[in-house]
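A protein chain is absent from this complex, but the other protein chains hold their places.
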Amino acid sequence: MSTVWMNQLSWLDYQSRIQQDQPPILLPVGALEQHGPHLPLGTDGLLSASVAADAAARVGGLVAPTLSYGYKSQPKCGGGQHFCGTTSVDAATLIGSVRDAVREFARHGVTKLVVVNGHYENQWFLIEGIDLGLRDAGPGTQLEVMRLEYWDFMTPDTLADVFPQGFPGFALEHAAVLETSMMLHYHPSLVRLDLIPDDGPADFPPYDMYPTRTDWVPASGVLSSAKGSSAEKGRLLAQEVAVRIAQAIENGFSPAK
Amino acid sequence: MSTVWMNQLSWLDYQSRIQQDQPPILLPVGALEQHGPHLPLGTDGLLSASVAADAAARVGGLVAPTLSYGYKSQPKCGGGQHFCGTTSVDAATLIGSVRDAVREFARHGVTKLVVVNGHYENQWFLIEGIDLGLRDAGPGTQLEVMRLEYWDFMTPDTLADVFPQGFPGFALEHAAVLETSMMLHYHPSLVRLDLIPDDGPADFPPYDMYPTRTDWVPASGVLSSAKGSSAEKGRLLAQEVAVRIAQAIENGFSPAK
Amino acid sequence: MSTVWMNQLSWLDYQSRIQQDQPPILLPVGALEQHGPHLPLGTDGLLSASVAADAAARVGGLVAPTLSYGYKSQPKCGGGQHFCGTTSVDAATLIGSVRDAVREFARHGVTKLVVVNGHYENQWFLIEGIDLGLRDAGPGTQLEVMRLEYWDFMTPDTLADVFPQGFPGFALEHAAVLETSMMLHYHPSLVRLDLIPDDGPADFPPYDMYPTRTDWVPASGVLSSAKGSSAEKGRLLAQEVAVRIAQAIENGFSPAK
Amino acid sequence: MSTVWMNQLSWLDYQSRIQQDQPPILLPVGALEQHGPHLPLGTDGLLSASVAADAAARVGGLVAPTLSYGYKSQPKCGGGQHFCGTTSVDAATLIGSVRDAVREFARHGVTKLVVVNGHYENQWFLIEGIDLGLRDAGPGTQLEVMRLEYWDFMTPDTLADVFPQGFPGFALEHAAVLETSMMLHYHPSLVRLDLIPDDGPADFPPYDMYPTRTDWVPASGVLSSAKGSSAEKGRLLAQEVAVRIAQAIENGFSPAK
Amino acid sequence: MSTVWMNQLSWLDYQSRIQQDQPPILLPVGALEQHGPHLPLGTDGLLSASVAADAAARVGGLVAPTLSYGYKSQPKCGGGQHFCGTTSVDAATLIGSVRDAVREFARHGVTKLVVVNGHYENQWFLIEGIDLGLRDAGPGTQLEVMRLEYWDFMTPDTLADVFPQGFPGFALEHAAVLETSMMLHYHPSLVRLDLIPDDGPADFPPYDMYPTRTDWVPASGVLSSAKGSSAEKGRLLAQEVAVRIAQAIENGFSPAK
Partner (left out) sequence: MSTVWMNQLSWLDYQSRIQQDQPPILLPVGALEQHGPHLPLGTDGLLSASVAADAAARVGGLVAPTLSYGYKSQPKCGGGQHFCGTTSVDAATLIGSVRDAVREFARHGVTKLVVVNGHYENQWFLIEGIDLGLRDAGPGTQLEVMRLEYWDFMTPDTLADVFPQGFPGFALEHAAVLETSMMLHYHPSLVRLDLIPDDGPADFPPYDMYPTRTDWVPASGVLSSAKGSSAEKGRLLAQEVAVRIAQAIENGFSPAK
């Protein structure tokens, strides 16, 4: 029974794993959000789950079912909520989903939970969910929670390889080279390279406006071009991310007591 | 672009589908819950998604990402919350998840949403989520929501075939013949026929006790035996359910205005 | 001081009872909901309180004030929310009412609380309220909570007597023979036998639709006919229910520690 | 069908009343709270319901089921939460109960709702519930809500009669002469005159302390003596209150549009 | 470092104060609410902070940042929500603000927290916030909370001096002599004596109406005249209030353990 997917294990197999090895549990969090004409709506969930699975394989971990719906898309990072297909949750829902998961894994006796985020907008609601879940679990809990955005594990060296003309920064990397390359690596059949738009990088003022200004965002939903994406770049990125998340998991938690 | 999985479509493809065909959107809801030694923790989500996909294929519908975490397991229908691996959400979280989904699909212009439930305990929180989501959407919304438990689409005739010695009723059908047969049909590699326990049917008093009595439930977590399950029975059930849900979708919604 | 009604006791009398006898506290939960032309809006609360009082009298228990407003009526069990007079609460309100009651009775030192439900739609929100109330009370609480629907205490033998032509099942028993007979037993002056409609049993598809389809439900609000109701049948049912709930209370709780 | 109790009407009778006469609906709100050795725990709910019924009889109104559980008791007005038997709700629960009621009565087409409060601590949570309920109902609603504490309808003249040695003010009138006299009028069998304690009036500092100081409150729970109570005084007070609330209802709402 | 304002201290200075002297922390709560043509919108927050600072100076206490937004204004005490400029919060927000503050000060090791209220409508939501905050902090907390309205510390003698023709009671004292005099004492430049309206005292019926009746309230927003206000009266009141709150703080808390 060598799967990394928790939902494919029977409860007895899961229980032995928890009791014997204290495997880290990885919880991917994504979104259902427009990713331009060339990537699917589920990109963030697919990538966070794939990354989690690769890292889990390296550390003997298990991957819990993905939280597939993310916090409301914002113009500067995901295009905004006006796109058809973007299907998001309010803060309270995402906070509750994570809070409940933390409380439940603590009850199972899990000691290492890794929340693997693939949607920029989720970050702070994950933090609140973890904080409240640990508050529920109480001061005596053995559970520690690691929280991360997977792209933060890409090194400058690799980014330099991927962007020979200079890495433009994570800010506009929505449906752009990083995500497209990783999708080409993990889910090539879901990428339509022929449909990558030519939109130059979006240029945003240093403030937000609500109701959001739909004219700030290219009609395609892409914030900077995905031209130059390749499966090979994706493989490079995915491998580095998995290796380094695995290292973080091995080094980041407290030693067993 | 013939997939039924919404998360594999780009937003532009999704948008054309919505604008042209008004496809029904099917939202599977499951649970992460012990299902005995022979079935995986994710059974409810896997089955509701499979059933939804089969029905969607028949009516040109799309399947949204599964809500993989269900309401807290109860002794009489899922064994209870004391099992390691059962990972559940509070009522408010499940209600919020459905409420937000309803509000978002209404914004997309979807007119037909089908909530396909695969975990008995979810039912009433789905109802509340739908009610509040429609309240949010306001009286002018075009969205109608169908809500169903997939097993209610099995006919007495088919149940008589599946249970030649008489159908014992849905009450104890947790990790028993129906679910096991359908898993053998849809996900045979995840079923361990050799581990099916011999536990006779559980016998419950006509009341609940809280904190739940763990000694009411067999240690295996199985409420009645799965002996007699087969992929062929699963095929029969799955086919009937898909056909009849498809019919319900075709007949149950109001004609387009 | 032989009353069963908690609200008629002074706090000092109540306190001595709690400290000396550890009486079970019964909390009836009802609804304010259409019950056809022949039964009053308060039927569910009146019956659950009457049943609770009869059971309490047998076990030396006390009956707390009824929660008189229930969860939103659904077409298949109570006709639906479109009827004038049906006055319901959202899930959060009912959950909160029960949660607070559980926390307060735990503070009093009560060890046995029995939630007596008389409105089908309430069930799962009572479960959540009890679960959260016990979470608030903490792991050290002495309080145990029994939860029941009173009709589940009717035996097949008695139902065979009440329905000489065969018991059609609880599904459509809204404002039908069981409730009407019990109201004739407990509150005959509130029943208008002359107004019992002739509506045949309602026939529902195996799914729900929202906004609810008002044309699925007879205009009278009655889901199957109450013809054949009698006070004598009501007496039989009421007596059996009270006796058997009393037995459950005597046997179902843990022995005093 | 001359009852004032809404829960005793069938929905059809209720509906005709609403459509023909636009009767005011009175919603009593009480508490389950210690009221000294001589009055029952349910005093506040019993009195608010009785007052509501008397007023309703005068104006052709209907009385909805009492909200029997009130906001947490405070030392200066109800003795505090440390008494056994006092069974209270959190703010959110009481707010939700009233909010839902307001939204439902608005849906029925009710135009006049009167919230009759009998527990001092409830006041501000009723205000919030009404405000949120009307927000839910939306700007187009025809519903107006009157909110009152029944004792505010006692005139100085009557209070002078009831307290020949001077009215000490409402502040300490918990389980004292006003409530005891009104209980002697409405529910004499529930009053134990022989158990009225001699506690002089409680003397509180001009601030509150939390956790509450139980030694601020007499052990009996009575804040000032009920000596001098009589059924005749109760009759006088009850009559005045009913007459004047009835006048308020007749004059206070906007004329029908 | 002699400031009373907590937000002007570094955390290290604050920490030494807490560890060495256990200073009381005073939390002022105000409102942003119309106060007639002659007083500013921020009157309630300005006065509660000034009073808190004066009291803090006498007892070596610290004043935390003011909660500047109060509960929704009511016609009888603040004129109502229909005035432009009145900017209020829902109950849940105010409750949450206080709850969080209580939980945080308990974490700091504070043992004496004084909630100084300057807006009548806030009172009960402060109570709920304190109660829930202490529930969060748990039974082991060392924190005690004092809660007060500052005007309750004015003595009859002083009120007799301030109102030579008799004190009309606190009921209508919104933007009237007490608040105006205290503002003349603390913030004379923010008072426009020339704009004090002549409105006689408002006369309210013994009930509330919702939606609120704007014609119950003078167009100026002043419930009784501020004529006769003076800085000298303000000084007298402010001094008495500060002295007596300081005494309450010194005597009202439990001795250090």
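So that you can tell them apart, the chains are marked A, B, C, D and E in the order they are listed, and the count of residues begins at 1 in each.
Everything that follows uses one rule, which is that a residue touches a chain if its C-beta (ideal position, glycine included) is under 8 Å from a C-beta of that chain, and two chains touch if they have at least 3 such contacts.
The structure displayed is predicted, hence computed values, not measured ones.
S.K.: Would you mind listing the shown chains in contact with the chain that isn't displayed?
M.R.: Within the full complex, the chain not displayed touches A, E.
S.K.: Which one touches the absent chain: A:Y14, A:Y69 or A:F153?
M.R.: A:F153
S.K.: Of A:A57, A:L132 or A:L195, which residue touches the hidden chain?
M.R.: A:L132
S.K.: Which of these, E:V89, E:V162, E:L223 or E:L237, touches the one chain of the complex that we don't see?
M.R.: Once the missing chain is taken into account, the touching residue is E:V89.
S.K.: Which residue among E:V4, E:L32 or E:I249 touches the omitted chain?
M.R.: In the full complex, the listed residue that touches the missing chain is E:L32.
S.K.: Even though one chain is hidden, which residues of subunit A still touch it in the full complex?
M.R.: With respect to the unshown chain, the touching residues of subunit A are 71-72, 74, 90-92, 95, 121, 123-125, 127-128, 130-132, 134, 144-148, 152-153, 205-211, 244, 248, 252-253.
S.K.: With the missing chain put back, which residues of subunit E would touch it? List them for me.
M.R.: Looking at subunit E, the ones touching the missing chain are residues 5-12, 14-15, 18, 32, 34-42, 45-46, 64-66, 68-69, 81, 83-90, 92-93, 96-97, 99-101, 104-105, 107-109, 190, 192, 195, 221.
In this section, only the chains that are shown with their structure count from here on.
S.K.: Strictly by the touch rule at the top, which chains does subunit A share as contacts with subunit B?
M.R.: Touching subunit A as well as subunit B, we find no chain at all.
S.K.: Have a look at where subunit D meets subunit E and say same if over half of the interface residue numbers show up on both copies, different if under half do.
M.R.: Copies use mostly the same positions to touch.
S.K.: Of the chains shown, whose Cα centre falls closest to the middle of all protein Cα atoms?
M.R.: C
S.K.: Would you mind pulling out the distance in Å between where the CA atoms of subunit C average out and where those of subunit D do?
M.R.: 26
S.K.: Two or more other chains in contact with one residue: find those residues in subunit D.
M.R.: 90, 92
S.K.: By the document's touch definition, which label belongs to this structure's chain graph: line, ring, star, complete, or other?
M.R.: Contact pattern: an open line, chains touching in sequence.
S.K.: According to the definition of touch, which chains form touching pairs?
M.R.: Chain pairs that touch: A-B, B-C, C-D, D-E.
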